[in-house]
Structure formats: C-alpha cells, structure tokens
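Just passing along the structure, written as structure tokens.
A single protein chain has been omitted from the complex, and every remaining protein chain is retained in its original position.
For clarity, chains are labelled A, B and C in written order, and residue numbers in each chain start from 1.
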Amino acid sequence: MKKLASRILAAILIATLSLSLIACGGNGEQTGDGVLDCAVTSGLTSLTPFVSNGGRDAFYWKMTYESLGYMNYNKELTPWVAKEWSVSDDNLTYTVTIHDNVYDSAGNHITASDICWFIGEAVNQALKPVFNKLESWEQVDEYTFSMTLKSNMIGVFEYLMEDIFVVSEAAYKASPDGFATECVSTNQYKITEFVASSDWKYELREDYWGNPEDLCEEIRGIVPAVKFHVIAEASQVTAAFATDLVDYMDGATINIVSEMLNNPDDYTVLQYEGHQGYQLFFSGYETSPVADDVKLRQAICYAIDNQALIDGYCQGLGSMLYDVCPSFYKGYQTSWESEEYYTFNQEKAKELVAESNYDGTTSMKILVGQWGSRVAEIIVNELAAVGIKAEVFSPEAALLMAIRLDGSNYDMFINTIGGTYLPDHWSIRYDPNAYATGDGTSRHDYVLGELLYKTWTVEGFTTENINEVHNYLKDNAIAYGLFNQNNFCVYSNKLTLEKEVDGFTHKCYPFASTWSGI
Amino acid sequence: MGRYILKRILWMIPIILGVTVLVFTMMTICPGDPATIILGSLATEESLAAKRVELGLDQPYLTRLVKYLSDVYLHFNLGSSWISKISIVSELKVRLPRTLVLSLFTTALSFGLGIPFGISAAKNQGKWQDSLCMVIAMIGSSMPNFWLAMMLVLLFAVKLKWLPALGIGAGLAGLKYYILPAFSNFATGMASAARQTRSSMLDVIRSDYITTARAKGVPEKSVINKHALKNALIPIVTLMGTAFGNMLGGALIIETIFSIPGMGTYVIGAVGNRDYPVVQAGTIFLAIVFSIFMLLVDIVYAMIDPRIKALYTAGSKKKVKKEAKA
Amino acid sequence: MSENMNSPYLSVKDLFVEYYSNDQTVKAVNGISFEMEKGSVLGLVGETGAGKTTVAKSILRILPDFGCQIKSGEIYLDGQDLLSLKEEEMRQIRGNKIAMIFQDPMTALNPVMTVGDQIFEVVKLHNDMTDEQCKARAEEMLETVGIPKERYEEYPHQFSGGMKQRVVIAMALACDPDLLLADEPTTALDVTIQAQVLDLIRDLQKKFNSSMILITHDMGVVATTCDNVAITYAGRIIEYGNKEQIFHHPTHPYTIGLFGAIPSMNGDDEWLHPIEGLPPDPTNLPVGCSFSPRCPYVTDVCRQEGDVPKRITADGHICFCYNMDKVGKEEQ
Partner (left out) sequence: MSDITVNAAGARPKKKSEFVRIMKELSRNKLAVIGVVLIILEALIAIFAPLIAPYDPLEMNLAETFMKPCAKHLFGTDDVGRDLLSRIIYGARYSLSTGVLAMIFGVVCGLLVGSIAGYAGGQVDNIIMRILDVIQALPGMLLLIVLASMLGGGFLNTVIAMGVGAIAGNARLIRAQIMKEKSAEYIEACDSINCSKFRIVMKHLLPNTISPIIVSASMSIGNYVVLGSSMSFIGLGVQPPTPEWGALLSDARSYIASYPHLVMFPGMAIAITVLAFNLLGDGLRDAMDPKLKH
C-alpha cells in the first residue's frame, strides 16, 4: 500500500526533475543578444496606420511609421518627413512640402499624393477626431500639398502633422489585409516579427531614406533591434523582469514598479510627472444632485484630501494639481500654483454641504474605470467623513465607454484625460456642443462654451483668456484636478546607458538611447 | 462504429448552429456599443452612425443573424476582427493550437496525477493514506487557478528560475512555456479525477470479477492495473470530457496571466471590446473543439467497454446515459 | 502429491473470521473445523449469512484486505499450512491447486476482457507454456464446457447466464485444480439451466478427479452431488456427516428445520414448516447455542455460556446440540 504512495511521489519527483531539465538551457530572452526587450501592458493589435486615439502617444508608433512632424522635448513641432510649411493669414490653410527623397522599405517613392490619400482615408475612417477638423486638402505639386481647417483651433495643425503617417498608397493597396499583419513604412525600423497583442520586433534597416544623423535624438533609432512584449496582466511585469524576459519598460505605474523601486541593485527606476493627472468630473445631467448645486460640488472638492490620495494611491509618488490639468499642458500657467485650489478642509466642506441642497441620504455614484477604482474608494471614504454618501461604480471597459458621456448614469466621473494643449482637454470635456448629450458629462453650460470658443483660436489663446476659463472651471467647480501620478521608466541594471541623454526620462525613447549589454 | 461516428459528427452541426445563435444573441444583448469602442468615445454622432451602418448594426437582429449564419455556414467566411481588421481565420490558425496544447497538457497532467492518487486512496480505503491522498487532491482544487498561477510564477520562475514566467516559445522547446500554465490549472481536474478514480475503483474492487481474478491467482499488481483499472476507467474517461471543457475554460484565464496569445486572450479581449465577429467565431471553434473531444471520449469509451461498442455498432437509438456520474 | 492416508487432504481447524463495519464487529465464522478426503465432495449448507462463502474465501485467502480478518485457525491443504504461506506462494496456489466457481456468473466475469483471454490468463499464469499453447488450452476448455471455441474472442455480455457460468467453470478447471470451491454455482441461474450446469460441474469434477466443496442452501443439490455434508449456522458447523446420515438421520434441530422448510413432493397434506424467527445478528450472537432463540427444543442449558460440546457417533456423524437425544422424537 505504501508502495503506491511512494511511487506517486517518485513519479512527481521524476516529472519535476525532467521538467527542470527541459527548463535548463536558459529562460526568456537572454541579455546580450542585441535585442532590447521592452514590456508594455497593452500593445499593437494590428499594424494598420489608421488607428483610433487610444494609445496615440505610445512611443512604438514613432518606430512603426513616420509622420510629417513630431513634438520635440519642448513641445514644439519639428519637421520629420515634412521639410517645411507655411500658413495663410487666417491661420486656416497650411501648405506643407515634404522631402523629395522619401522611400519606404519596399522601395516606393513617397509623394504628396500618398499623403493626400492617407488624409482622405483617415477622414473616411473617422478614427481620430482630429481629422474631423479638416475642411479640405489637395495636392499642390509632387511634394507639396495644402490642407484647410474648419476652424483655427490651437494645436490642431500640430496634431495633424503628428497623426498623418507616411504610407505609400500603392503598398497599402497591395496588402491583402490593409497592413493588419504586415506593413511597409518609411521608418528607420522595420517590423520583422508580429504576433497581434503578444509581441513584435523592430530591426534597424540599412536602406533608410534619410540620414539618421539629421534626426533629433528623440526619434533617432540607435538600438539595432527592439522587441516589445505585451504583458496584459500588469502584476506579472515584475516576473518578466526577474526572468530576464524584458529589460525595459516605460510608462509604468507605481503598482508595477513598486517592487523594483525597493531593489535598486537590480533595477534603475526613473520617475517623471504624469502627463494626464486624475480629474473628477461632475455630472451635468439635470437629475443629479451635483448638476446645479455649486455648493455641493465645492463641498466635495474641499472634502477630498489630495495628499492622502497621493499617499494612498501613488505611494507618495505624485504631485498636487492646481488646475484640472497638470503642468505638462501647453497653456498651463505657473501662477495658478500660488492660488488657493480647494485645499483639503473638512470644516469648510461640512459648511458647504449644509448650505447646499444635498439631502444627506442620496448616495452618489462615482463612475470610474477599473484601473482607478481605488481612487474612487478613497474618495468615497473622504466624502463620508463630511456627510456625503457615495458609492463606487466601476464597470468593465466596454460598458464604461457606452455610458461615460451620459451624465444620467453617474454623479461623478473620475478619469485621466491626455492632450498637448489645454484646449485639447477643454474641447473634449466642456464644449456643450461636442456631443448629442451636451458636454462630456451631459452639461449644457453655454457661458463656459463661449469662454472656450474665445480662447482656443490661435489668436485667442492668451494668458488672460486662459485664466478666464481656468477661473470659471475652478469657481464653479465644474471639474476638479485630484492629483497627478508619477510615471516610471524602469530598466534592468544589466543594461547600461552608454550615452546619458539629457533629461532622460520619457523624453528619450528606448530605441533612441544607446544601450550596452543588451 | 463508423456509422456511429458519422452520426455523431452530423449531430454536431445543429449543436454548433445552436451555439452560434446563442452567442450571437447574447452578444447582441450585451450592453456597450461596438462603434463607440472602435471610434473612441470622442467620435461624433455621424461617424458613429456611419460606423454602425458599416458594421451592419443598424439592421434588425434577425436580418443580422441570418446574414451571419449564411456568411459562416454557406460561404465559410468568418470575417475579420472589427478592431484589428485581421482575418479571424488567420488568427484562429495560430491561436487555437496554443490553447489546445495547453488544455490537453493540463488534462493529461490532471488525469496522470489524479488517477494514481485515486487508486492509492481506494486501495487504502479508510486508512490515513486514503484521507491524505484525497485531501492533497482537494487542496489543489480549492485554490483559485489565477492565484496558484501567480504563486507558481513567483516560485518556479522568479525564485528558482527553472521555468519561463510568461510568453510562448517555438518548437518542442516551446513546450516548457506551457508547464507553469498547465500546473496552475490542473488542480481542479486532478481533484475530480482522483475523486472519480477512488470511487469507481472502490466500486470495481468490490466487484465479483476482481475476486475472480484474485481467485485465479492473478498478482495483485495485475489485478489493479489490468482488471480493476480498465473497468474503473470507464467513468473516468467520461469525466475526461467534462474536465477538458473545464480546462479549456480555465485556460482562458490562465492565458491572460501568462501572456499566451491563445484563444483565451483573444476571446476575452474581444468580449471586452464587443468585437462580435471574434467572440462568435472564437466560441464556435471552442465549441467544435470541445465537441470533437467529447466524440473522442466516446470512441475511447467504446474501445474500453465492449458493451458500449456493441451498442454503437448495433446503431442503437438510445445512447447510453453517460451523464450518470457516480 | 503426498498420499499420506493419515492426514486428510484438506483440513480446516478452528477458523474464526471477523468483519468490521462502523465500529461493529461481525463474527462471520466462529470456529469452523472440518476435514475432507481427496476426490470427495463436501456440501456446505446454510442460510444466507451463515459464513459459508467466508470459509471458501478463507481457504483461498481472498477475503477483502480492508475490514476483514482471519482471527485464528489453521487451514491445511495436502499438509501445507495455507494461512502461513507468503502471499506470492499463495498466489501460485490460487487458480492452480485451488479454484473457485462463483455464485453469480453475471458479475464474476470481467466485462472488458474477452472470455478467451480470461481463461488464457489463468492458464498462462500457472503453466510454463507458450502463448499458443495457452490459447489452445483455453479453447479446449471452452469446448469442454460446451462452448464452441469460435466464441473465444467474444465478451461476457454476449453470453447468456448459463453460458457465462460455463465460462467460469472452464476458467476454474483450466489448471486442473485439486480442490474446487463451488459457491452456490447454480443459484443465479434459471431453473432449467441449473441442472445442466450442476451436471457439468459434477462430470468435470469426476473427470479431473478434483475434490470439491459445494456451497449451497439447496438440499436438493446436496442430495444429488455431495458425499459429505456440513450444516452451518451463524458461523459454526452444527452438524456434519455423510449424505445418508444427514438426510436420513438429521440430529440437529436446525437441520431438521431445514428439511421442514423444503417443500416435499410427496407429502401433499402437510404445510411447509418454516423455521421460526430470523438468523441471529452476527454482531451480537446469542450466548451459548446460537440457534437457541429459534430452537423448539431449547432448554436452560442451551443458553449457558460456552461452546456447545461436540458429539460424534460411532460412524462419524458429528452434531453440536445439548438436546440431540430428544430432538425429532416427538415428531415421529
């Protein structure tokens, strides 16, 4: 009888042993193979150049396609495939000339007609809202085209220049699946392996049309091969690092790097201020208690302990906000930082609650994506302390998408909104004409609307006007900037930077640094 | 036998059709708008409406259902993903094998370990070894598989560095990438295999023909391995079908943790993205795989039990009730 | 084979067997002793639960491992102490020197092996023969029990009950056993088949010159088959004698009761006389004579503690009863 038990044990042992034997011979990707392995938590599902806004700023796009221009460190538009451009007096029509020697990896010569075709296709597919702002476009000569905007809203041109990818029409049309699994681009890098949503690899090609030396550091590829690994389950990123599957990750959150922060011997963790910040938006839908109750909204803002959020949610690694948007935005005024911005004050909050029409029993719904439900949990607790009842409503992504613009489904909405210019954020959130339901939370505040329209033209984008919007948003507590979470860039100490790049963090894309030991 | 198999394969057609209709309907009921998900929440009403027309979502339910059924079953066209535009067939071709390997590996592991555990428990019925075997088997199945997965990664990949933590590899060496995922997911199957083995072994060991075998002077080892096991295997084989289904389901979650680009990450992601064509096609294929496995189980069943084989061969109308688990 | 006339061919001495179930102890066999000569047929008769099958299984040592124990006793076959043999030695004997025919042919055959293989297996185990020879022997055995050898490859479910029992018999006799244990071999069969099968067993037993213990509760079977008869009750032998002694001069009240319980073909005026009461609870046997609660002749002495003394008549008729002298007298 015992024999059998012991035989089972033996079998298990043998199995384990043989498994470990199979396992020998190296796990993961070894460092030293000349490939920089990067972790991302969500990646390319397809290689098509026609993509939606989600993940727009992911740096792998700069390795996949080339655009007409790009934003450099200082948030200035810098030419890339475009050689030069000019603008008409009304700031509506732009004339762009591209380089005449642009060839993609399949040898197709890129002309202005390819660019116009791309614009047409992008407008057609309506994937990126910025293309909706185009009135017309036309080819002027072989390397020149012009495009006219519907309005001269600030930042639209810069966006367009970054979002128009350079793709050969002929190559695209020759592809059976619209570049879904294989693409041809003009980039220095060529994708040599692609498994959708899993991993993909870039290799520098020798026949790049331009001179890499002419490119700015941000986009100049130096690392010979870069491989991206999608690790959808963020808690496994640490394991991926520990097993040498990946050596580098940028844009990581504190959850991902918290263990590596404690292990400076093995990992270098760099942090930088986040680009988006966390905001609290109040529902503008009439039935919501907060919709027409400034006092209640202000009470909520006072009740929130921002420092506690930074400590509780970001483990202390974050910064306060003085506007709905963080300082990353173009148009941000440093003078705001000396202003009073709903500093945590429970007494004041209680007073305001008492003055408000809040009945003290209605439980308010805080809508938040599952990634940020902790923030909502903390806020629920803080609101409870001043006598405001609230509950977390954290549905799966698809449902969230379906209801986020409809303020009847929630009273508050926590989100992070990204952009380059403050009007990017404003137009998405507070323009009462933006959506069928009103603004981003079903509000119809035309006073605010007018202020926005005045501010976001190229001429109207003045400090004075900006301050007006800022003050309106602040005084009426339309939305509230909660905190800004730091982002992290982490790499294994088995890698070393040969050339320290100035202000390395995030401004430097992985491919553009010189790594040794990869 | 051949006729029986053919009949079963033909019978799969209405079942798979039913599955298609079921999933299609459920996805239609699902809240969330695919157009919004594709275009992002910033899209204008017009472009959303245009997208819905492009996707055919403006059509009434029945029209869409009929169109989908005719696309799939008359034109054998599964379409492409709404999100990535990648042809679904080409994705299934690479993803299905990965999930299959994982599920089969897991099933093999759970029965490979569960059966000896069950035998050993049955042979020592009532003694401490019995309780020990069953408790060990059950403890495994008491842990959520995702939790076990993370623990195993921590131990075997991060601490001991024996096995890769994530991803997939190519060729035969790539199999090692499936070891931890399989071990994370095998416990439930192993517990039920052990449980089933124990009870059917107990049943069988008490049967008269086992006494007959002993009375013939058959050595104890052969009594167990040759006489008892083969009979006890009959209900175990039946269980294997259900277990494989569970492994297939478990693989869906496990794949996410181990970043395996298989059916799980594909279909679960598609459910989240309301990528109807992918969910539907993925489900249909998982159901086909499952049904084929069930058919194989039935064939193995017939190979072990001549009585069942006789029934099949006779083309008996009533299938033997295999659901009747002990 | 030793032909030592002094010692009997099989002797069972003071066999005690207990089963354990849920903290209860079932005393299945309580000191059974008997002897038998080579080539003879012993009928072991008794009600269900009297311990007959347990005796047979004890001889073969195939009692279940769990919850069952031979407490004490000795079993000698041809001078060899079976209970002290090593398991491997005992295994060599099973199916070879001692074979058993089971009660229910429906369940006694392995449903997933062909009948031929099941016979082949026992031949192969105990004989140093090639596979072909073994197969030939198995086929021969099938023919011997009246089954065409073409059915070698068939499975048990393709056979009728009577045919299955023939297969069981073929299996039991395949290695030419010295001792055959037949455990109610006909009980589970149709009445019409019973006689055929019984004839077959008897013929083959004679042909192979095996000894046989025939376990049954059917006195009719005993009458046609056995040389000696042992009547068992509550795990004990209460009467032992040759066929004539038992049938013509039953001395134990239980034996007499047994005959009373058999419908008589010629006595049309008499009612059947069932034995009053139920068999005793084996977990809680009565003190003294186990049969005392049901015995019409019971006296105080029967209920006193201790074993009932064994009484042997000059011609070897054994009976365990305090009142055997009184028994049956008033009935005549």
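We adopt the following convention: contacts are C-beta pairs under 8 Å (C-beta built on N, C-alpha and C of every residue); 3 or more make two chains touch, one makes a residue touch a chain.
Because the structure is predicted, anything quoted here is derived from the model rather than measured.
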Kindly state which of the options B:V94, B:M150 or B:L296 is in contact with the chain not pictured.
B:M150
Sole contact to the chain not displayed, among B:L78, B:I119, B:I168 or B:A191
B:A191
Since one chain has been left out of the picture, which residues of chain A touch it in the full complex?
233-235, 238, 255-256, 258-259, 262, 308, 311-313, 315, 370, 373-374, 376-378, 380-381, 391-396, 398-399
List the chain B residues touching the unshown chain?
14-16, 18-19, 22-23, 26-27, 29-32, 125-126, 131, 134-135, 138-139, 141-147, 150-151, 154, 158, 188, 191, 195, 199, 202-203, 206, 208, 211, 245-246, 248-250, 252-253, 256, 267-268, 271-272, 279, 283, 286-287, 290-291, 321, 323-324, 326
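Simple rule for what comes next: only the chains that are shown with their structure count from here on.
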Which chains touch each other through the most C-beta pairs?
A-B
Gap in Å, rounded to a whole number, between the CA centres of chain B and chain A:
38
Between chain B and chain C, what distance separates the C-alpha centroids? Give it in angstrom.
52
Between chain A and chain C, the Cα-mean centres are separated in Å by 87
Give the residues of chain C touching no fewer than two other chains, as numbers and ranges.
none
For chain B, residue numbers touching 2 or more other chains are 127
Seen from chain C, its contact residues with chain B in the complex are 57, 60, 62, 64, 66-67, 87, 91-96, 99-100, 102-104, 107-113, 121-122, 125-126, 155, 157-158, 168, 171
Within their complex, chain B touches chain C through residues 125-127, 206-209, 211-220, 227, 230-231, 234, 304-307, 310
In their shared complex, chain A is touched by residues of chain B numbered 30-33, 36-45, 47, 50-51, 80-81, 83-87, 90-91, 94, 113, 116-117, 119-120, 123-124, 127, 129, 132-133, 150, 153-154, 157-158, 161-168, 173, 175-176, 179, 256-259, 261, 265-266, 269, 272-274
